[in-house]
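Got a structure for you, questions after.
The chains shown are only part of the set, and none of them has been moved.
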């Protein structure tokens, strides 16, 4: 299953640099692991924000929960999750229910 | 995978009763099929609205898309989808990442 | 009466682990009691968040208030409550007011 | 059960006066019935809008759905429903869970 995950981190501005950099380093390390094991397929920064949007590939929502709550910065994060379905243009097309089928209320 | 699906149907008030009732009947029939085949596990009405919220159980988001677009009223619907993870209180608990593990950036 | 209840817990990230885990444990224990006594019928996690959505079954809104305010984490929660009506597809159908009846302003 | 119900009616401005006034009259008649049978306990206009807010008293959400969908103007309405619990200041107080009880996770 693929999810579009938007992570916005709200570290207190007054947090001392040492603790802040340690957390950011731990986050980067954990992130690298999740990229390496394929959990995080794609990741982009939202320019100007301590936030990113990425495509996470996991067996199911339970696994997604475990992966996300493993992030060192999780406690400071707002997490938005959207399930993604395959699009016929970029993957073996899932049969789009044609309008005809829908009008008869059947998809067989 | 389970999804919390919120369907709000906006039929034009001026639609003639005949067409309206035919669509509602086709929708009910298709809904019965989706309940029977286990796709729709639970369904509740939102009182006072032509809207419902339900728990849909499908293999993945692609299957959810096919099921939802098979609804006769789909063209008139606003669809909100939220992925659901199991909760330890009501299902075999998925290990909650303890804070200790998180601080060390590991979940093994 | 059934309610769809969405609980989002906002524990301060800086809360020390000991107090945090004690609260989470007390919450889980209280939750287990509410599941056991049937107040919480269904419960799902929202992946990636310290939040859940569930179906609570209570005599009325007063009872719901007592149950929700009994949660150890209540002071840190945002609580969203929606009343649920039965849906004819998944329960003994409540007569949907047919359009004809409505036009005459009667439901007898 | 009591609900705070907010009804906003969006009749098309171009609807001819005859049909508009007939619908408004049927709505008033149905409303009078619901006031007479105690379903609508209180009703106020929101000044300047074709909208009202009221306290509806019904056995449960199913009954509320039947009552609301019986309104002649229902098809043109946006309906917002909020469950109301009794307040100790204006009704026999429901025991507020004291903080002490909550800390011990019990309400007995």
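Each chain gets a letter, A, B, C and D, in the order it is written, and its residues are counted from 1.
Throughout what follows, contacts are C-beta pairs under 8 Å (C-beta built on N, C-alpha and C of every residue); 3 or more make two chains touch, one makes a residue touch a chain.
All figures in this text were calculated on a predicted structure; none of them were measured in a lab.
A single sequence accounts for all chains of the complex, and while 4 copies are shown, the assembly in the file contains 10.
Here, only the chains that are shown with their structure count from here on.
Comparing mean CA positions across the assembly, the chain most remote from chain D is A.
Mean C-alpha position of chain A lies 40 Å from that of chain D. With each centre defined as the average position of its C-alpha atoms, the distance from chain A to chain C rounds to 26 Å.
Touching of two or more other chains is recorded for residues 2, 45-47, 83-86, 103 of chain B. With chains as nodes and touching pairs as edges, the resulting graph is of another kind, matching none of line, ring, star or complete. Pairs of chains meeting the touch criterion are A-B, A-C, B-C, B-D, C-D.
On the chain B side of its complex with chain A, the touching residues are 1-3, 26-27, 29-30, 33, 60-62, 64-67, 69-72, 74, 81, 83-86, 94-97, 101-103, 105-107. Only residues 2, 4, 17, 20-21, 28, 31-32, 35, 40, 42-47, 52-55, 82-90, 98-100, 103 of chain B touch chain C when the two sit together in their complex. On the chain A side of its complex with chain C, the touching residues are 3, 5, 12, 61-62, 64-65, 68-69, 75-76, 79, 81.
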